[in-house]
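A protein chain is absent from this complex, but the other protein chains hold their places.
Here is chain A:
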C-alpha cells in the first residue's frame, strides 16, 4: 500500500531550501573562520630551531641514504651520531637526563592545545545552533519522502514530533534533511572552496581520528635528548647501498 500525503508545495521553498542554504553558508563560514583562527607558528629561538632541524637532518639522511655514496654517507653518519650522543644540538644542554616538564606549564604546548580547542569550537557551535534552529522552527511535520525504504527503527529519529503510528518511515521530517545535508554536502564544498577545505565537519572528524605524523614529531612533553638517542641508533643500523651501484647494467638493459 502506498501512502500519499498532499503537502503544500510552499514547504519546499520555506523549509527545504532555507535549510540547505544555511548549511552551505555555514560550511563556507566555517572554512574561512578556520583560516582566520589559524595562528601563525611562533618564531623559534635559534637553539630550538637548531634542535628541530638537526633531528630532521638525521631523519632525511636515513630516508634518502641511497642518493649519496657510501663514503659521504659514512662521514655524515659519524658526525651526526657522535653529535647526537653528545647532545651538541640540544636546546638546553643543562637539562639532559631530567624528566620533561609538565606540558600544562609549557607555553608552546598550551598554544597547540588552544589551536585544537578553537577548531573544535568552530565545529561544535554551528552544529548546535543549527540543530536548535531546526528543532525550534521546523519540528512536528513531515516535509518529504525518501526514495528508499528504511526499517522501523528509524521512525522515532526521523519522524520525531510526528505522532502518527501508521505513517510510512519514508516520510521524514526536516531534521533528517539536516542529517542528509550534514553527510552529503562535502562534494558541494569541493566545488565552492576547493579540495582541501575545512568546511565539512565529517571530514574534520575523520582527520582528528588519525592525526598525521608530521605534526606529531615534536610533541610537548617529549624529551629531545631521547629522540636524538633513538635517531642515532636508527642511523647506526642503516645498511648503506648506493643507488648508482650497478647503474651501467640497468641503463644498458633499458636500451
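Convention: a contact is a pair of C-beta atoms (placed from the backbone, for glycine too) under 8 Å apart; a residue touches a chain by one contact, two chains touch by 3 or more; residues count from 1.
The rule is simple: contacts and distances are computed from a predicted model.
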item: Complex member absent from the view - protein name from UniProt, among "Cell cycle checkpoint control protein", "RING-H2 zinc finger", "ER membrane protein complex subunit 6" or "3-methyl-2-oxobutanoate dehydrogenase (2-methylpropanoyl-transferring)"; value: "ER membrane protein complex subunit 6"
item: Residue of A:12, A:32, A:79 or A:137 in touch with the missing chain, whole complex considered; value: A:12
item: Residues of chain A (touch criterion as defined above) contacting the omitted chain; value: 12, 16, 20, 66, 143-149, 177, 180-181, 183-188, 190-191, 195, 241, 243, 250
